[in-house]
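Missing here is one protein chain; the remaining ones are kept as they sit in the complex.
This part shows chain A:
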Amino acid sequence: MTVISEGATAAPQAAQTAPLLEVRDLHVEFHTRDGVAKAVNGVNYSVQAGETLAVLGESGSGKSVTAQAIMGILDMPPGRIPQGQILFQGQDMLAMSGEQRRKIRGRKIAMIFQDALSSLNPVLSVGYQLGEMFRVHQGLSRKAAKAKAIELMDRVRIPAAAERVNDYPHQFSGGMRQRIMIAMALALEPDLIIADEPTTALDVTVQAQVMDLLAELQREYNMGLILITHDLGVVADVADKIAVMYAGRIVETAPVHQIYAAPAHPYTKGLLQSIPRLDRKGQELYAIKGLPPNLLHIPSGCAFNPRCPMAQDICRTEVPVLHTAGPGRGSACHFWKETLGE
């Protein structure tokens, strides 16, 4: 009983405090030879301390670009942020100087990348790359930094850390390398971690281990976590809430379990139906028809309308706003009631 009441009171409390990170009406575009690619078109989301937000979407939906904008590692040019705010602990990071942002990177907000083999420097030992965090941000000596690196490797459960600290990235297995990426992000105990498809490059069995480790460390440090993924299976276990992105917009947001029970957007519904399930063995797997939109020519109205089974005339002319579809839920569909009600 006590456990349930604790959980019930904890949720509204978290909602009342100012969010750790708040993205407001963010737009990102890329100027290419063929025209302007609108990668992010007015994204809003927020993360509280200790909360996990899963950002879901297919390639090109703008989920990684949003993360890179938060991190401040977009290539500009060709990238440009014409509009929007990224508030971190109440301060707009887009208004900060380059040096101020650099001091936030790694120290307050850290990022875990998808492919640890290419994301780690091939010619520097993992101990050096981990220790670099302490040497640059805290001014520790080479020796002290190495001791810290071993400690970190221990914490992400890399066996024989003290002996392996001088090894190079290619000498580790995929799972161990991703643990090193996690250790590096964790080094300075940041307030927020952005994990961009952290398990996509790993074997299924290793995926679960790495995800569990990440979730456990997040709880331990009470960090905010933005988990970018296209894998609905990964999301269910660890996320508190979900934001589904399509063509640079958020099409649905919801607490994690509600979205599985009853999606309020046809795109989310399509995604859920396309997960292979044991009880549908032998039946043809559902696929959303059509292709992801070309970001140079996003369809008018609702960007999903050419692929949507429910599309009406209004969908082709009017961009749907994010309707409130229940407590903590939003759906950018003109027919969210019908979608929910089915």
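Keep this in mind: contacts are C-beta pairs under 8 Å (C-beta built on N, C-alpha and C of every residue); 3 or more make two chains touch, one makes a residue touch a chain; residues count from 1.
Here is the rule we use: contacts and distances are computed from a predicted model.
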(Q) There's a gap in the complex where one chain should be. From "Biotin-independent malonate decarboxylase subunit gamma", "ABC transporter permease", "Phosphonate C-P lyase system protein PhnK" or "Lactate utilization protein", what does UniProt name that chain? (A) "ABC transporter permease"
Q: Looking beyond the chains shown, say which of A:Thr32, A:Gln91, A:Asn121 or A:Asn294 touches the absent one.
A: A:Asn121
Q. Pick from A:Val36, A:Val136 or A:Ala215: which residue touches the chain that isn't shown?
A. A:Val136
Q. With respect to the chain omitted from the figure, which of A:Lys103, A:Arg219, A:His257 or A:Arg316 is a touching residue?
A. A:Lys103
(Q) Which parts of chain A face the unshown chain closely enough to count as touching? (A) 71, 73, 102-107, 110-111, 113, 115, 118-125, 132-133, 136-137, 168, 170, 184
